[in-house]
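Here it is: the structure, laid out below.
Only one protein chain is missing from this complex, and each of the others stays in its spot.
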Amino acid sequence: MQGTRGSVRLIEVVFPEHTNHYGTLFGGQALQLMSKAAFLGGRSFVRGDVVMARCGEVLFHAPVRLGSTLVLDTHVSRAGRSSLTVCVRGCVQDVATEALACVLEGEFEMVAVDAAGRPRRMARLAEAISEEIV
Amino acid sequence: MQGTRGSVRLIEVVFPEHTNHYGTLFGGQALQLMSKAAFLGGRSFVRGDVVMARCGEVLFHAPVRLGSTLVLDTHVSRAGRSSLTVCVRGCVQDVATEALACVLEGEFEMVAVDAAGRPRRMARLAEAISEEIV
Amino acid sequence: MQGTRGSVRLIEVVFPEHTNHYGTLFGGQALQLMSKAAFLGGRSFVRGDVVMARCGEVLFHAPVRLGSTLVLDTHVSRAGRSSLTVCVRGCVQDVATEALACVLEGEFEMVAVDAAGRPRRMARLAEAISEEIV
Amino acid sequence: MQGTRGSVRLIEVVFPEHTNHYGTLFGGQALQLMSKAAFLGGRSFVRGDVVMARCGEVLFHAPVRLGSTLVLDTHVSRAGRSSLTVCVRGCVQDVATEALACVLEGEFEMVAVDAAGRPRRMARLAEAISEEIV
Amino acid sequence: MQGTRGSVRLIEVVFPEHTNHYGTLFGGQALQLMSKAAFLGGRSFVRGDVVMARCGEVLFHAPVRLGSTLVLDTHVSRAGRSSLTVCVRGCVQDVATEALACVLEGEFEMVAVDAAGRPRRMARLAEAISEEIV
Partner (left out) sequence: MQGTRGSVRLIEVVFPEHTNHYGTLFGGQALQLMSKAAFLGGRSFVRGDVVMARCGEVLFHAPVRLGSTLVLDTHVSRAGRSSLTVCVRGCVQDVATEALACVLEGEFEMVAVDAAGRPRRMARLAEAISEEIV
């Protein structure tokens, strides 16, 4: 296995297609990138497909400029019978020092689904929790 | 003036470019569309530019299929000195009856900004509230 | 029912992805947005799916700058046995005053289709006309 | 010089991102591709930048399926002092025989502009016409 | 038949959506456009569908600015039993003189496939070669 279950890192460059008319990352694009991270974090935890059921609070601490490297990290903070909570933290990475400055924080509730996209119960999920979270 | 200040309606068709691999609207795309609605609702209320500071809870009640008409309505529920809360409600519109079924609900906190994208105080905002909300 | 049959309003923000190298809305993007409006106006009138058969004259009165709010309104000016004409009018909305300045005007001929995208006769369409246009 | 002034050929593959929910080329995407062709045809004729002022009648003869090769040809049918008319003809190319079946026809009025996007008079355009059209 | 088998020309305008944060064509977008050209060149030679098996060396001679006309030409340099090599040359076209300056060069190995995307043997390909390359 690679790293902790449910913890994935996405890296993205902010290109003109992601920006608003201020030349910074459009809030809606930030949410889309965080959703993709939450999807991949959830999929990694559940080892199966997931869909989004709820987006909890998301904070935008600072504008993200065109050309920035944006690093998104996930971890799973809660796992129930059929749903789980994926926390996503987004940081701008300084090009010269690689220091990370947190600009985005949010949590997303994902639901495990079968191949047709219908919710499914997560027998194996409970074990996964006791194994890796507790 | 047209309608209540801060209340705008967006209509969108769900095209393949908006879908995930289940053939339904990707959650991240839903959030992007809601963000655009919140931006336009905030801009309409403030009569100036806004940026997103916080996304409150967003609920996804049901999957939205390819080809659906998605109707997004906004209203402003709170307005402070420099920020305001825009509620967004997204409905799938039945093609035959035009009945609306609510599938998305969320709220977004927007901040008024000047031409350079920096936050600005909202002297005129307070009046707008007393006029139109209270 | 909400408003007149076939009359829908779309609102869009002009983002960098919509612009040409002059920093204004690309003509082809304007036509794409008007087509989406015509599709939704036609769908609303027919209460079923439609495809575009013909784009009549479209006028571009003025360039539309990055960051503009673009408001597109439709109405149905003609309805035949299986086709109908949807007029689309696009305006830039002044952010401070919400005044609308017309920048785009065009008309689109849409044809009613069944679920497989094949044209279908419109028995109910004739009634719709006598009811709401005449 | 390569070919007749103002005559360019664009070739495109219809990918999922261009389609509507019927799995065929969305009418708005067809107009966008034709606009790009008209822009390039006008630029080639004028030997300078152009913007779209008017879209004349465009006919959609048949749906264009996902995966099709779409060939767009332009020619200039009229050139005035500062504007010109670019005709665009779009054909689906049969993969096995390379035979072309016309599916799109339209004309676009383009205006010559300077580097800032402002209309400019076309002294040299008149000569170009007498040379190459008449 | 139109021109030499396997030789196609694509023309594209560099729009903001194709650029990086330097305001020039993003290298990845250049490769995507060249891939589309290689696909169309291969399809034209094989008279059937193809997929990419290998991208040979691609050289980027100079940055391509926003608003440029980019002309991509293909020719087939090698054809085997089931695969072929498509060379792609990309030039920026000067707007005033239509002179071409080569900025991109690469070659792509394509494999003939059936309708399901599976590789297929190319009996007719050998004949095509003796006919048109040798």
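Order of writing sets the chain letters: A, B, C, D and E. Residues in each chain are counted from 1.
Following the convention adopted for this analysis, a residue touches a chain if its C-beta (ideal position, glycine included) is under 8 Å from a C-beta of that chain, and two chains touch if they have at least 3 such contacts.
Everything numeric here is computed off the predicted structure, so don't read it as measured data.
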{"item": "Among D:Glu17, D:Asp94 or D:Asp114, the residue in touch with the chain that has been omitted", "value": "D:Glu17"}
{"item": "Hidden-chain contact residue, picked from the options B:Phe26, B:Phe45, B:Phe60 or B:Phe108", "value": "B:Phe26"}
{"item": "Contact set of chain B toward the excluded chain (per top definition)", "value": "16-17, 19-21, 26"}
{"item": "Where the missing chain touches chain E, by residue", "value": "20, 22-24, 26-36, 39, 49, 51-60, 63, 106, 108, 113, 116-117"}
{"item": "Footprint left on chain A by the chain that the document does not show", "value": "1-2, 8-11, 13, 36, 39-40, 43-44, 47-49, 67, 69, 95-98"}
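Here is the rule we use: only the chains that are shown with their structure count from here on.
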{"item": "Centroid spacing, where centroids are CA-atom means, of chain B and chain E in whole angstrom", "value": "43"}
{"item": "Whole-Å gap between the CA centroids of chain B and chain D", "value": "37"}
{"item": "Approximate Å spacing (C-alpha centroids) for the pair chain C, chain D", "value": "22"}
{"item": "Overlap residues in chain C, where contacts from two or more other chains coincide", "value": "13, 16-17, 26, 36, 39, 49, 67"}
